[in-house]
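All protein chains of the complex are present and in place, except for one that has been dropped.
This part shows chain A:
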Amino acid sequence: MLTTEEKHQIDHEISLVPSPKNACIEALKIVQQSHGWVSDESLKDVAEYVGMSTAELDSVATFYNLIFRRPVGRHVILVCDSISCYVMGYEVIRNQLFEKLNIQYGQTTADGRFTILPNCCLGTCDCAPALMIDHDLYRNLTVEQLDEILSKYT
């Protein structure tokens, strides 16, 4: 069930476009904002609300890298795996993260704290290697900084 607040936000997005369907990505973002991801149930609710079939909406949802169709942890770590970070040795950072958190790409820690995902260029290549946790960008990373960075997220 969409909450009143979610409906209210989606209605605003619908008011800006010719047809409710055109607001479907915004609607998915709104639902993901409150639940962390888009479950089958949420997908169905949104599809009904904007007048699309679930299959049609899922084809949109699964197209985009940052609409999560599977549950994620409380914090999502996006590791830049593109070229400048590659040249600057991002693999060392990635491997350390895998080891410290005992997970691989696409997995969530047992305590539900972190999910780690690869992400393409974060647009801060002069400060490579880089990663993002939720809304926070970290640049010029070294492995020594990782513990302190991770400790900010509970």
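Here, contacts are C-beta pairs under 8 Å (C-beta built on N, C-alpha and C of every residue); 3 or more make two chains touch, one makes a residue touch a chain; residues count from 1.
As a working rule, contacts and distances are computed from a predicted model.
With the options "Oligopeptide transport system permease protein OppC", "GTP-binding protein", "NADH-quinone oxidoreductase subunit F" or "FtsW/RodA/SpoVE family cell cycle protein" in hand, the undepicted chain maps to the protein name "NADH-quinone oxidoreductase subunit F" (source: UniProt).
Screening A:71, A:89 or A:112 against the full complex identifies A:89 as the residue touching the chain left out. Against the chain not shown here, chain A presents residues 16-18, 21-26, 28-29, 59-60, 63-67, 78, 81-84, 86-89, 91-92, 94-95, 104-106, 118-128, 132, 135, 137.
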